[in-house]
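Quick notes on the structure that follows.
Of the protein chains in this complex, all but one are displayed in their positions.
This part shows subunit A:
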Amino acid sequence: MNFLTIFARNLKQGPQTEAFPLGPAFTPDRLRGRIEFKAESCEGCRICERVCPANAIRFAKTPDGMTFDCWHNTCVFCGNCEFYCPTDAIHQTNDWDLSHVNADKFDMVEHGLIPNQTCVDCGATALNTAPMVKNAKPPLSTEEVAEVRARCPKCRAKYLKNRKVPA
């Protein structure tokens, strides 16, 4: 009689086939898919470039600043970059549909630019990266982070050293 229960269950549930090409696909929230990069929260430490096993991530210095490129056609979705990124500037979306015609092959790239800025203290040209102040004690306020951000690396160190810490 077991086959009757299976038969009844199948009648009730319908086919197991996913609707995908004719309907929406089931996508888990934590699926490791296309890389996304937020240039404004990047520290410029370039750890993602180092840990990428496929060398899909490239940083390059240009006159405008530092560019970030992640080639989706080389990325193996391992998630190392997201794991090692100290500021969550790089993260994996659950977008999996990257199929494209061969003419678009070289457009499959995530591009970002960390622009140059002029330091408010010494006037030197430096990258406008997110400051590395994660371990500063006590934690910096939003205004302080913005002040640190407007400086070059040397003046940032000076600013943090001279910062008045309540005892």
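Simple rule for what comes next: a residue touches a chain if its C-beta (ideal position, glycine included) is under 8 Å from a C-beta of that chain, and two chains touch if they have at least 3 such contacts; residues count from 1.
The rule we apply is simple: contacts and distances are computed from a predicted model.
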item: Candidate names "Kinase A inhibitor", "NADH-quinone oxidoreductase subunit NuoB", "ATP-binding cassette, subfamily B" or "ABC transporter domain-containing protein"; UniProt protein name, chain not shown; value: "NADH-quinone oxidoreductase subunit NuoB"
item: Listed residues A:E40, A:D64, A:D97 or A:D121, member touching the removed chain; value: A:D97
item: Residue touching the undisplayed chain, where the options are A:R50, A:K105 or A:K154; value: A:K105
item: Sites on subunit A contacted by the missing partner chain, in the whole complex; value: 15-18, 20-22, 25, 31, 53-55, 71-78, 96-102, 105, 108
